[in-house]
Each structure stands twice: as C-alpha cells, then as structure tokens.
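For this view, one protein chain was removed and the others were kept in their places.
Chain nomenclature is as follows: A and B, assigned in order of appearance, with residue numbering initiated at 1 for each chain independently.
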Amino acid sequence: MVQASLDGILLGILFALIAYGMALQWGVMNIINIAQGDLVILGGYIAYTMYLAGIHPAWGVIVSPIIMFFVGWALYKLVINKVVDRDLFISILATFGIAIIFQQLMNFIFGADVVVAQSEYGTTMLFDNSVTLPNSKIFSAVVSILYAIALVIYMKKSRLGRAIRATAQNARAAKILGVDTEKVYAATFGINAALCGIAGALIAITLTLHPYVGLPYTVRSFMIVIVAGLGNLPAVAISGMGLGLFEEFADYILGTEFRIGAVFMLLVFILVYRRFKLSKKREYLK
Amino acid sequence: MNKLTKLFITFISAITLMLSSMSSSFAKVDGEYIVLGAAISLTGKYSSNGVHTQNGYNLAVDRINKMGGVEVQGKKYKFEIIYYDDESNPKRAAQLAERLINQDGVKYMLGPYSSGLTKAIAPVTEKYKIPMVEANGASRSLFTKGYKYLFAVLSPANQYLEVAIDLAVEKNGGKPVRIAQAFEQDAFSQDVRLGILDAAKRTGSEIIIDDKLPKELNDMAATLAKVKATKPDVLVVSGHTKGALTAIRQIAEMKVDVPMLAMTHCDAAKLSKQHGKKSEYALCASQWHKNLSYKDKFFGTGKKYDKDFKKEFGYAPPYQSAESSAALLVFKDAFERANSFDGDKVRDALKTTEMQTFYGNIKFGPGGQNTAKPMILFQVRCKGDTCENKVVAPTKWASDKFYHPIPKWSERS
Partner (left out) sequence: MDKVKQKDLILYSGLIILGLAAPFLFPGFKVQLTILCVLIVLAMTWNLQGGEMGYNTFGNILFYGLGMYLTASVQVGMFFPLAEWTESGGEKTFVHTTSQYFQGMGVGLLVAALVPTIIAGAIGYAILGLRGHYFAICTLGLGIAAGEIAGGIEIIGAGQGFTTPPFPKDIVDPGARGDFFYFLSFVLLIGTFVFIKWIYGSRFKLILNAIRDNEDKAEAMGIQTMKYKIVGWMVSAFFAGLAGGIMGGLIGYIDSTDVAFDGREMGVFMVLMAILGGKGTLWGPVIGATLFHFLKEGFWTLILGWQYVALGVLIVVIVIYFPEGLMGWLREKYPERFGEVIDEKDRKAQVELK
C-alpha cells in the first residue's frame, strides 16, 4: 500500500506536467490537442536517441524540450494556426490526424519495439527493503517540479509570459493593445510541446517507450485539466497525483489488465458527474 | 435533380470501371513462378516482428531460387511472394487473405506474424481450401479447431515454458514449487499460461499469483510488489517484447529477488543488449538457436544461417526469421513431393512432411502443429559487460550449465 501510494504520487507529478501543457493551450488557444501524448512519446524518443549515442539520457530533460519547442512551433505554423478559431471538434479531429502521422513516423524511425533508456540511477530502499523507490522516479518528480516552478515564474515575470496570460484572458483585447497574438499562439504551442518533451524524456528513463502508447497520456492530461480547471497549477498538481494514486490502486484492486480501462471509465464518470453538478447549478439559477 | 442523377450515374460507372480494371487476376502459377501470398505486419504494433518474418521469407525465396528453384513435373519454377500490409489488425488480415485468394488468385499462403492474426486468416484459407504454411502462430487453439489446410513449423505456445517449470521442480529436489505468473491479454501469452497451468498440475505445484497484463503494458509494478511480498520460487512473465523489457527493468529497479525468472521473447526484445547485466540469469523460451546441430542443404547449419542473414540484413536473426525461412523450405519440399500444383495434392504432401531443416525437424501432427521439434531454453549470461544467450536445455545442446538460483540483488554487482 505504501509502495502503491508512493508510486502513484511520483507518477502523478509527471502526469501533472503534461496536463499543465494541455491546460495552457486549451486556455490560450481554445484547442484540444489529441496529439499531446504523441508529443510526449516523441520527446521520449529524443532522449532515447541520445542514450543510443552514448549520452546519459538524463540530459534529455534539457535537450528534448529545446527540440520539441521547435517541433511545436513548426506544427503550429503548419496546421494548428488553421484550427485555432474554429470549432473545438475540428481541432480534435485535426490533432487526431497529426497523432496518427506522428505514430507512424515514429514507427518508421524508431521501430515498433518497446525501448528503454537506462539511467543507472539505482534504487532507494525504505522501511527495511519492503518499499523500493527507483531513484529515476524520484529524479523525474524533482525535475518536473523544478520545471513547473520555472514555468510559473516565467509566466509571471517575462514579457512573453504576460502576453500569453493576456491573450488567454481576452485575445481580442490583447490584440488591440499590441500583443502579436499569432506569435503568442505559436509560442504557447511551442512551450506546450517543450513540456511534453520534458515529460517524454522522463518517461524514457522511468517507464518504457513505444510508438503507440500516446493516447492514454492525452486522456490522462485531459482528465486532470477537467478536474483542476484551466491555468491553476496547484490544482493540476494535486489532481495529477490523485490520478496517479487512482491508477496504482486500480492496479492492485482490479488487476493490471483493467488499468487502462479504469482510466477511461474514470474519465467518463468525471465528465458525467460534472454534467450533473452543472445542471443542478442551472436549475438553481432558474 | 437531373444533373444530380447524372452525377451519380457517372460516379457509379466510374466505380464499375475501377473495379473491373482492378480484377486483373494472376494465375496460381505464373509462367515460371509459383506465387505465394502473405499478409505481413509492416505497420502497427507487430511491425518489427513482421519485418523479421518478411526478411526470413525473402532470404529463403532468394536462396531457393538461386539454388535451382522448385522442380515440378520436370520443370523448374521459382517462388514469388505477394505481400500486403495487414497493419497488425486481424480484421485487415482476414480481408487481405480474401483479397489474395479472390483477386490475386493466390493458391498457396504463408502465415502472418502473431497468433491473433493467424487465427483471423485460418478460417479464410480453410474455406477456400488453400494450404497455408505458417511460421508465427503458436497458439494451441489454432491446432484444435480441426483445420485441415493449416501447417505450422513451430511448436505450439503451451510448450514454451512448460520445461521451465519441470526444471524448477528438478532444482527444488523434485518437490512442487510455488509459481507467480503474469501474462499479457493476448492469444499467444494466454496459451503460454495454459502450458504453465498444465505443468503446475502435473508437478503438483501451486500458483500463487496469476496476473493479467494489458496490451498497452508499460508498468507492472503492482504484480512485482506482490511477488516481493509472497516470495515465489519461479516468476513467469510473457507479453511479447514489451513484457520482457518492462519486467526486466522493473525487477531490477524494485530489486525483486526470485530464484528463477522465466520469460518469452527475450531475443526479439534484444534483452541482453537493451538491459545488459540487469537481464542476467533470465531464462528464455525459444523456438530456435543458432547453436543447434540441425542442418539442410540450403542454409547449412544454424550458424551459417546466422551469418548469411547478418550479411543480408545487418542484424542477427531472431527465431521469428528462422522459422519463417523454414516455412518456405517446407513448401518447396511439398511441391516436389506432390509433383503437382493441385491444392489438395500439395496439402496431402504437406501432411506427410518429414524433413530436417537448419531450423529443426519438421513433421506435422494431426492439428497441423510441428511435433518433431522440442522447445529450447536459454539463459542470459554475462561476462564483464557483454551478455550472451546460452542454451541450457535440453541438455543435448546445452552450451552452459543452468545457473540456479539467481543470486540476490544485494549480492550482484
């Protein structure tokens, strides 16, 4: 139980990082990005490539976001800028298409095999060896937290960060006041991709990579954002950990075979719960 | 409405034209070529193993064609394969099998990769009475459905790790052992599980953990935590390559101590390369190993096959490639013995196959499975930082002694 809780929390911090990127683009650009998980996996493959080249994969958490930022930027210029002002369903379908392309290209480049990058970080034993904590998981949690803090400071202090927040609040007003929203959008998507890159590199170290495992990450981040709301980092972190805990316990109680099913069912339940809550409110207003 | 109607009519006639132009049919034997059909996973989750399979087929086709081809009724023929990509999807595979048979006029089929896809194709080939020699569908349920046109050059999946349990019991001084097992939710792995259940019953062993793993598996910490708590004598894991990789990574991370660890798909996962010393002592089931002493006149010995394959494709052949190559040798042999291109005659010839290939002896049982070849077990052993797969059972080919029990993590450097 202690083991499951710790695993869940450490995993949850990682989810929260991805979810924060999701919240960012949703809030600023009003798009839902189904390819989020595939950006994560691509980030992971960048770290894996470094590992193959003989560089320690932990450097991936610095290199991967830089590369991914430009991938995100390019993706925005190619496709995303055409869906920003459109119906949300268009963005869902379009990014679904992107997800398929990414999966297949990754399959071509890296093969369909499951790969892992070795960090050789060893393991910390707790409570007389009954609980083990792989140092790689601790490392990933620490890196996630550091990046999250850095991002919050950046959003608060920097010019671009302020422009992003202004655009999120009211894109039109921001534009009138001289914010280059087009650039802000591109930067937002780039930052989102960079966050995915970090998360991917961490996943390469702690879990395994495979071209087709992106979608569950998308769904997880979507869920976290729905629960936590847009742009509320502490809430994102907490619901991320909550989800991590839920998954680990679902593993124990239902059996590992139902894990992914449980995640998706949870999504459905959260949405339905939210609907009933909201409809009650509406009745009250009447 | 008039124009719209016209539009539809144009549309429909366009379709009709397209259809009729598409149905250019090949003959089963096209000039000097014997045309075989195969749906292979070139994309999707099985694509790397699909490529191993395709490479195996291609190498054998090349070799057979170069060495004179197939002689039927005094005339020399060459093999040719029509490939389609089944996208690792059973629905697509069944559809493509129909297409190969109906549209491309294929009369002989080679199998796809994985048991699930073979299960999807077998009813189709059976319906059209098309002989299929398959090399990558090991699920036992394939051989109990009474299929008459299906032949598999490999040993059924339930035999994969049975031997491992026997070995564990032997090491335990003949006393029953406590088994923990985790299997992926797919046709192949569940059959391996079946074999373990049989072996457990036979030896009176007890199964204390029996977990199922999802298809998108990348975390089995929950199972391993249970293993840590219950301390079984043997841990058995099967879940294609991702199962093998995930298991080794997390066993090392969580420092799970088990006296014996048995798995499948170690060589396809390149365990010894990807995980190095962490994978040491893992016991793996394999259909084939290059050190076995079988040989034939096309590929020579296993070692020679290994060398030729490396030269052609730049990597060492996993057993998936070897068995695929063997499938073509079986077809060649059957054609020559049938001395005919008649589907049923070829089938009868296949049924009476009894031959040795570099891959092993081949003789088909009543269900179409290969009964003449034992499974082998190898163990990953390391010297310094380089790790190798050493055959440990059966003893006839053992190149090293089975190391038991696995030392505790605290004692491993």
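Here, contacts are C-beta pairs under 8 Å (C-beta built on N, C-alpha and C of every residue); 3 or more make two chains touch, one makes a residue touch a chain.
Just so it is clear, the structure is predicted and the values come from calculations on it, not from any experiment.
Visitor: Which listed residue (B:Asn136, B:Gln190, B:Thr264 or B:Gln369) would be found touching the missing chain in the intact complex?
Guide: Here the residue in touch with the unshown chain is B:Gln190.
Visitor: So which of A:Leu52, A:Ile66, A:Leu105 or A:Ala173 would be touching the chain we can't see?
Guide: A:Leu105
Visitor: Touching residues of chain B against the unshown chain: what are they?
Guide: 1-5, 8-9, 11-12, 15-16, 18-20, 22-23, 25, 42-43, 83-85, 87-91, 94-95, 98-99, 102-103, 116, 119-120, 123-124, 126-129, 139-141, 144-146, 158, 184-187, 189-191, 193-194, 212, 214-215
Visitor: Given the full complex, what residues of chain A touch the hidden partner chain?
Guide: Residues 32, 79, 82-83, 86, 88-90, 92-94, 96-105, 108, 215, 219, 222, 226, 255, 257-258, 260-261, 264-265, 267-268, 271-272, 274-276, 279 of chain A touch the chain absent from view.
Heads up, the rule we're going with is that only the chains that are shown with their structure count from here on.
Visitor: List the centre-to-centre spacing of chain A and chain B in whole Å, with centres computed as mean CA coordinates.
Guide: The computed centroid separation for chain A versus chain B comes out at 36 Å.
Visitor: Where on chain A is chain B touching in the complex?
Guide: Against chain B, the touching part of chain A is residues 3-4, 7, 104, 107, 111-116, 118, 123, 125, 129-130, 132, 134, 136, 207-208, 210, 212-213, 216, 248, 251-252, 255-261.
Visitor: In the complex of these two chains, what residues of chain B are touching chain A?
Guide: My answer: residues 43-49, 182, 185, 211-214, 216-223, 225, 228, 241-242, 245-246, 249, 253-255, 268-270, 274-276, 278.
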